[in-house]
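Apart from one protein chain that is not included, each protein chain of the complex appears where it belongs.
Labels for the chains are A and B, by order of writing; each one numbers its residues from 1.
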Amino acid sequence: MSYEEGIFYLVATVTVLGGLGVVLARNVVHAALFLIVALLGVAAVFLLLAAEFLAIVQTLIYGAAVTILVLFVMMLTRVRDVPQAVDGPQKPLAFVVGAALLGVLVLAAVSTDWGALGARESVQLVPLRDLGSSLFRFWVVPFILVALVLDVAMAGAIILARSEEGE
Amino acid sequence: MIGMEHAWLLPVLPFSSFVILLLVGKYLPRRGDWLAIGAMVAAFVLFLFMMADLLGELETGAEFEGVRSGIQWLPLEELGLEIRLGFLFDQLAAVMLAVVTFVGTLIVIYSMGYMKGDPRYGWFFAVMSLFLASMTTLVLADNLLLLYAAWEGVGICSYLLIGFWHERRPAAEAAKKAFITTRIGDVGLLIGIILLWREAGTFDIREIFEFARGGGYSPEYLTLAVLMLFAGAVGKSAQFPLHVWLPDAMEGPTPVSALIHAATMVVAGVYLVSRTMPLFDLADPVALAVVVALGLTTVMLSATIGLVQTDIKRVVAYSTINSLGLMMVALGAKSVTAAMFYLFVHGFFKALLFLASGNVIHGTERQDVKELGGLQSEMPLTALAFGVGVLSMAGLIPFSGFWAKDAILHAAQSHLNAAVVGWLSFSIFLTALYMARLYLLTFTGRPRDKHAHEHAHEAPPVMLWPVLTLAVLSTVTGFWAFDQVGEALGFPGGIGRFVFFEEPESFHFTAGTAAISIVAVVVGLAVALWAWGGEAAPARRLAETFRPVHNLLLNGYYIDRFYQWIIDRVVLLAGRTLAWFDRVVVNDTGVDGPAGLGVFWGYAMKFVQTGRLPNYALAIASGVVIIAIVVLAVRV
Partner (left out) sequence: MIPLEHFLVLGAILFSLGVYGVLARRNAVLIIMSVELMLAAVSINFVAFAGYIAPEEFRGLVFALFVITIAAAEVGLALAIVLRLFRNRTTSNVDEVDTLRW
């Protein structure tokens, strides 16, 4: 096992453990904390894939903004921090479906000949400058649209969440 | 000049009368009876013109094939079908039309008196007009399709007129019975027509004859077709076994019985066979043998049944069936002359008998001889006319019936066998017997119902004159058999030279046959006088002694009961089974089944909408997984 692979396994283990915590934790707040772990793990994976900008963006947005948001909503919806039944009646079926999906995906990933599709041995580094210029040159239209989506989402969230008279 | 080419007007005149009466009849003065009568008078006058024209043609001595008129109605060459409103006027049609137009006119006039005061007076004349239009069309039709249409037309009018007083249950039932019974025959007729058309490719009668003479039909095929045609005649002309409707048809008003069920419609079967005689001739002899057999059976059946009936009109009805049987026997002997001669004179004396009965009914308001008797004194003229009718029907010389029956006997002797002649002679005896019985019980002897007798009165002139006219005609028309008489009137000779099949026939007066029939008649009359004269004691004793036979005859050999049993046990049973099948299998299972299934499925399916997000998410996820597995399997 090479140096990189070892780090990969470490990061991967942490991420998976975080994911497991999200879906299995009894305590809701604990689940939120596990989410932070998982998402930061994903950021580390991005680093391993030589996408530093993406790792930073992931950390900032997910690790900070989204999780804060989640915790706030938990507070506002008065989730008890004592363990209670958080799993629904579909648990067994969900397990089956999840396992089946896992099997299919892993099978697909492993059995495909990635070499024939042009896979390289290692990852290419991505200069940030090139990424930026590409973003504003080739991908400018989706970029603007995404900005629009953010606007709408923000406005929508405000309208949905504000208090009415007498509430 | 008005001539034979105007034959198409003959049906048009009464038909127009019908249409007008139908639409505006109730607004016309006297409900428009004058319109119906006027149309018929005009038709008769037209007929006279046509006759004159015809006689003129015959005088030239050339081969006369009849004159055609009419229009093409629906040419459908792609189907090999051509529907033509075509009319053909020849000697055969002329004889028939003489009866139809003349007797028709007389009876419509008679109806003015008989139907007076009836709430549906106008409708009566309208349907009578329609009937006369259909009848003339039937006679004049030059193609089988039009003939069939007219055949059905007269059937409908018969139904409407028998059931004229349809508030009476028996009348409604009788009308139904008549229609259904003749319908059975009509199916045969239609099949026969289709069979003939199928090979010949045409409905035209003359063309079919050409085709048949040219050997276009195989003998078995032609025989079958001809027997099918005869089936129609069996129904319409009340031959055994479809004779059962005619006695019941007496529920209709007496003018209807006289016109339709004596003089014209019932003889349509005889006319049909006469018209298609060339086909019968070319077919296997078994066809004509069937005709003779059924005709003879009908003759004997009706004569014996009529002997014990007590309703005046029923007795006359059975005598009509008797006469129809005789005509069929004549046709079976291939003598169109004898049959048409009898048809001609029969039209007069049978109508006479019915109208005179109508006078009796009108005068006494009774129809059953058990309630009549001794009416000679109250209604002398009617009695006289009725007597003439009786003697003509019985066939006493010199009345017209004698000459016609003689012609039939002669034909039977020449072409059939002695057994037939024997039976016919016996039937002449029976006929004299029951006709005389009818006269004696109605007009002589002690009146059985004092009240009826006291109020009995002679008929009014409008009803009397037609009766007397017919009586005169019943006496003299028989002499048309002789060539001298015919030539004097402008005909090529006697009736035998006017209408014939293949060869003109002169009238032969053979002493042998004449003697047989005269003797039979006289003996019959004598026996009747003994049995029913005065107190009618001998008849009563005989009826008591032979009670079972008497009952058998009274019930018409229980044929009606038998038919009713078939209807109840077979037809209705089949109907009920089919109804059950339709209701349970087709409707409940076949139609409601899938519908119910759909409803049930909808109900079952709605439980999928639980409203819970996790359930929906599970469904989506499962679907995706399954598709992914399938794709993976297919790809790998």
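In this text, contacts are C-beta pairs under 8 Å (C-beta built on N, C-alpha and C of every residue); 3 or more make two chains touch, one makes a residue touch a chain.
The structure displayed is predicted, hence computed values, not measured ones.
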item: For chain A, the residues touching the chain missing from this view; value: 2, 4-5, 8, 12, 15-16, 19-20, 22-23, 28, 31-32, 35, 38-39, 42, 45-46, 48-51, 53-54, 57-58, 61-62, 65-66, 69-70, 73-74, 76-79, 85-91, 93-95, 97-99, 101-102, 105-106, 109-110, 114, 117-124, 126, 130-131, 134-135, 138-139, 142, 146, 149-150, 152-154, 156-158, 160-161, 167
item: Contact footprint on chain B, counting only the chain that is left out; value: 606-607, 609-614, 617-618, 621
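Everything below uses one rule, namely that only the chains that are shown with their structure count from here on.
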item: Distance between chain centroids, defined by C-alpha means - chain A, chain B (Å); value: 101
item: Complex interface listing, chain A residues touching chain B; value: 88, 90, 93-94, 97, 100-101, 104-105, 107-108, 111
item: Residues on chain B engaged by chain A in the complex (per definition of touch); value: 614-615, 618, 621-622, 624-625, 628-629, 632, 636
